[in-house]
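The complex appears here minus one protein chain, its other protein chains still in place.
Moving on to chain A:
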Amino acid sequence: MSDIKLVDVTKQYEGQPQPAVDAVSLDIAAGELVVFVGPSGCGKTTTMKMINRLIEPTSGQILLGGADVMSIEPNELRRHIGYVIQQIGLFPHMTISENIQLVPGLLGWNRDRSRRRADELLDLVGLDPAAYRDRYPRQLSGGQQQRVGVARALAADPPVMLMDEPFGATDPITRERLQKEFLRLQAELRKTIVFVTHDFDEAVKLGDRIAVLKERSRVAQYDTPARILAAPADDYVASFAGSATAIKRLALIPAVRLPGEPLDERDGLPVLERGGSARDALDLMVRRGTSRVAVGDRTVDFAMICALLEDEHGR
């Protein structure tokens, strides 16, 4: 487990009037998934790339588990940080398994161990090792390739992962599936993850915390998705969060967590699917024209949902 600490990190490119990244400070706790979200060109990717020294900061400090990244040899540093990019960048002349085994190989693992690790990871990302290990990247769909991209980044079990719009190039259906799988994976692995996206809804869906960045990567707000939706720090954050923020907040609350009353089977209420959110409950009410729905062995009504939003706002 490693936490990440950015202290007044600045990147000034020569010949530019203003720094690309201007004195950014952020603390990312170990095991936390933090999303950098902001418009294109705001410096979020630059900020992320300074963590594994693909870009060198001009000033400031980046600490990884307490160690200054500038004191670690860059290639050695990168071998211990998972890196996933939107274009995936699998090596087309290597098999899927060879792609995954590359970093373990660089770290001196023996072949057997690397090979077993590759199979284990393919399994983890939902690809049958027997069917996929000897295929080549070009034989896989975009969604499958990105799964391999994630598996490859996890190969040497790095405590930290950097992900640059990893699901940005996939179609909406694939993206949603990848996001869901990724959340399941992260619940299991608890890596420290910096995830860059320009899609606020993706940030809300995935992030433990969100850093909303504005120009020069300045932090407009750094908080949990629920609190950013409930209380945006300023107009910029509010405009980025978009409309219908109350509904978006409901999506973050599992319906089973809503206060409810015991269900009377004779009421014949519409039943919410297992694992549905408060938003799904509301959606069901609107569709069926009722103000109550059954959630498990309880009923939830419209007033409770409204009260819940009030509560969250106060916090």
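Basically, a contact is a pair of C-beta atoms (placed from the backbone, for glycine too) under 8 Å apart; a residue touches a chain by one contact, two chains touch by 3 or more; residues count from 1.
Note that in this section contacts and distances are computed from a predicted model.
One subunit of the complex is not drawn; among "Spondin domain-containing protein", "NADH-quinone oxidoreductase subunit K", "Cytochrome c oxidase subunit 2" or "Osmoprotectant transport system permease protein", its UniProt record names it "Osmoprotectant transport system permease protein". Among A:S2, A:N52, A:Q144 or A:T170, only A:N52 touches the chain that is left out of the view. Checked against the hidden chain, the listed residues A:K11, A:K44, A:R78 or A:R115 yield one contact partner: A:R78. Although one chain is not drawn, the whole complex shows that of A:Q139, A:S239 or A:S291 it is A:Q139 that touches it. Note that of A:G89, A:G143, A:G168 or A:P254, the residue touching the chain absent from this view is A:G89. Touching residues on chain A toward the chain that is not drawn are 52, 54, 74-80, 83, 85, 87-95, 102-103, 106, 136-139, 149, 152, 162.
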